[in-house]
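Here the complex is missing one protein chain, while the rest keep their positions.
Chain nomenclature is as follows: A, B and C, assigned in order of appearance, with residue numbering initiated at 1 for each chain independently.
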Amino acid sequence: MKIIAKERLPEVLQLLAKDYNVLVPAKFEGVTRFTPYSGDVELVLEENVLMPPKDIFFPQTEKMYKFKAKNKSLEIEELPVEKEEQLIFGIRSCDLKSLECLDQVFLTKGYVDHFYKDKRERTALIALSCVRPQEACFCHSMGVDPQNGVGADIQAYDLKEKIGFKAISEKGQEILEKISGLLAEEEVSIPSFGEFNLKADIEGVPEKLQGMFEHPIWADISRKCLNCGACTYVCPTCHCFDIDSEVRGEDGVKIRCWDSCMFGEYTQMAGGHNPRPTKKERVRNRFMHKLRYFPERYQMLLCTGCGRCVIKCPVNMDITAIIKKIKEAE
Amino acid sequence: MKEITLQMQELARELLQKGEVNVVLGWEKGTFWYLSPPAFIDKPEDVERLVFDDYCHHNLSKYLMDYRYQDGKVAVFLKGCDSRAFNILLEDNQLEREKYVLIGIPCPGMKDQEKAKELGINGDIPLAKKCQDCKYPNPLVYDYFLGDKEAADEAAATREAKAIDYSDVEQIEKMTPDEKYDFWSSQYERCIRCYACRNVCPACNCRECIFDQSRTGWIGKANNTSENQFFALTRAMHVAGRCIECGECERACPMNIPIMLLNKKLIKDINQLFGEYDAGVKVDGVLPLGHFDKNDPEEFM
Amino acid sequence: MSVKETASNWEPKILVFACNWCTYAGADLAGLSRLQYPPNIRILRVPCSGRVNPQFVLRAFQRGVDGVLVAGCHPGDCHYVTGNYFTRRRYLLMQRLLEYVGLDPERFQARWISGSEGPKFQEVVTKLTEDIKALGPNRKLRDAQ
Partner (left out) sequence: MAVTVEQVKEINPLVPIKAKVIKIVQETPDVKTFHITTMDDKKPFDPLPGQLGMLSLPAIGEAMFSVTNKGENHIEMAIKSVGKLTEALHEIEEGQEVGIRGPYGNGFPLDYFKGKDILFIGGGIGLAPVRSLIMECIRNRENYGKLSVVYGARSKADLCFKEDLFENWPKVPNMDVYVTIDREEEGWDGHVGFVPAYVEELAFNPQVTVLCGPPVMIKFTLPALQKMGFADQDIITTLEMRMKCGIGKCGRCNIGSCYVCLDGPVFTMEQLKKLPPEY
């Protein structure tokens, strides 16, 4: 395998930054997220970042088109498409899995989301293997291999003191060639991965949920939920959005921005009717969507076991505990 | 605290068995050892889930709003700050006192969850910042009181006398306007507007928040520093004089924004301008911004 | 407010929330008395200074105003008896909050100006305009567009 000492990783990133806008896992003001690489970013390699990489492809706020509305007239103007090639270094297996989910949503079922597709196509991915599970990780339960991601161009391996690189796609091969001058060939073994602290037995859950729409479990589970959007916003797979406009005088911009199924306004219709009026319906929809509706529609779970919601929920709504409750429900 | 836990369970069992209440709101152990999330107990056989330990941060009073229109009584465990929250909800006419059975617990202070995670179960974990400043660790309103009331009162008396440490606020006050703005912008730049701070806050009890009514145009869905600060400052002004310093907003924030630094500033100024005031201590209809004194400071001549 | 400004032609935009019963009449009197005051101010008439919600002030700064003045009847003279006492408390506090988040203190002001105080109106807005001209355009709390 091609390897480099871990402390020399910045050299690799520096070199790649000549050709790409390189995004790296970094910490700023106590929050970790993918950040454009520069010499002074504080790299985070020991654990996955808090904010998932979805905002690179599907930003929290994204301009869609401009318009000018004056009296009876209207002009609609599409925005120029960015051309810059991007590269994410250090995306983990769970987050790669989330891109698979997002691809299903944005690229299939008849319509292609141009905004997403454009960014997805010009972003190369260097995955980084995990050395040990964090306390809220349960990716293995969701069918993810934390040491071998699916869908990356290059798989990088965290070898404790070193980092190893293995090209997966043709694009990955090209990237690897660019940095090959910095790498040495070495026989290495990938460190063994520890035991997961959290587990979820998902076997049969989507099927069981089919008959559980009216089950009392939802009233029970939802009681402590605050109906804030923290879980949906830190989730790498949640992809709901709203479309809104920002208008100043005659000029306006149509934007789309993340929305959350936890908010009441999400399904509130103009006439006043709301099919999901209380937190019971909203919580039910969120977990049903992750564990039943999405698998039914796209043949995969909408949870990657990254554990972010478990860590960040202010009231500890734990999806693994909910899965357990579903399994145990009569 | 083991003792309190046992008393909690016993009392909850009794209330449920006698049918005095339909549900008991308390805390139970969560996914990790340093989490004690809210628990809703409606069967006597489930009372063993209840705990009281160093991590019962959650302010349960806010949940009482979910039971406003339900029949029957609800029992709830209240720490000092939770009881102030209950009073604020009474003050705001959100709750009827008779519907709730209040079980007061003297609070020794909750421990910092982030530090707990970092230092591990055997570490010497400090109190959460909000608890270091607490003046009212004992419940101010209750029907039952768990633990030794006298000892608790004595312990609390030393705290009430203690001046609140505003050094963090003062540090910001000393900055130049540009430094202040940079500081707050960098904090609110990362706000994702999940509204966890608002939803967890007992003073945020409007039937429908303006930030949930995008058709009114007060706030757009777009996330940017300007809109995020608009949200933060509007909320800070709205809870000014009603913030009971439970610090839940800051704990709930997934993005580590020091929200209490805004609230503390307002509390400090209210005390200076309009006289010492602690929200949720008394229910007397006299809120600092819902009330005035003809002799208030005059700066607008 | 869609006029694009450049450094050279910049003129401050100042929003005055004027109570209908006193300050608005005061501004009117200033006009009738031919008292010159800067054209930089825009007056927004409100029924009472107590009507001015903190959001109004924040929204003004968001949309590109360089200074805000909230003005109403003198304490004791409120048309609604006590409205301006609430205003006083609210804006004593908010002024400090705005300063705390980095807004230059000159940019937000509150004043009592009665219907007979035309000259005072002139004096207050002239001073405010000068102060803000000295500070330059406000970028703080402003949205990007």
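Methods note: a contact is a pair of C-beta atoms (placed from the backbone, for glycine too) under 8 Å apart; a residue touches a chain by one contact, two chains touch by 3 or more.
Keep in mind it's a predicted model, so treat the numbers as computed, not measured.
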Option from A:A69, A:L183 or A:A219 whose C-beta touches the chain left out: A:A69
Per the touch definition above, residue among B:K174, B:R215 or B:K294 touching the missing chain: B:R215
Full-complex contact with the absent chain, from A:V24, A:I88 or A:V105: A:V105
Residue, one of A:G39, A:P80 or A:P275, that touches the chain absent here: A:P275
On subunit A, residues whose C-beta touches the chain left out of the figure: 64-65, 67, 69, 72-76, 78, 105-106, 109-115, 213, 239-243, 245, 247, 252, 254, 256, 259, 261, 266-271, 275-276, 281, 285, 288-289, 292-294, 296-297
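Please note the rule applied: only the chains that are shown with their structure count from here on.
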Chain centre separation (subunit A, subunit B; CA means) in Å: 32
Interchain centroid distance [CA atoms averaged], subunit A/subunit C, Å: 46
Subunit B-subunit C separation of Cα centroids, rounded to whole Å: 35
Multi-partner residues of subunit A (each touching 2 or more other chains): 246
Where subunit B touches two or more other chains at once, by residue number: 224
Subunit A residues within the subunit B interface of the complex: 28-31, 50, 60-61, 135-136, 198, 220, 223-224, 226-230, 232-234, 242, 244, 246, 255, 257-260, 263-265, 310, 312, 314-316, 318, 320-321
Interface residues, subunit B side, partner subunit A - complex: 30-32, 35, 37-40, 58, 63, 66, 117, 186-187, 190, 192-196, 198-200, 212-214, 220-224, 248, 251-252, 254-256
Complex interface listing, subunit B residues touching subunit C: 172-173, 175, 177-185, 210, 218, 224, 226-227, 229-230, 233-234, 236-238, 240, 262, 265-266, 269-270, 273-274, 288-294, 296-301
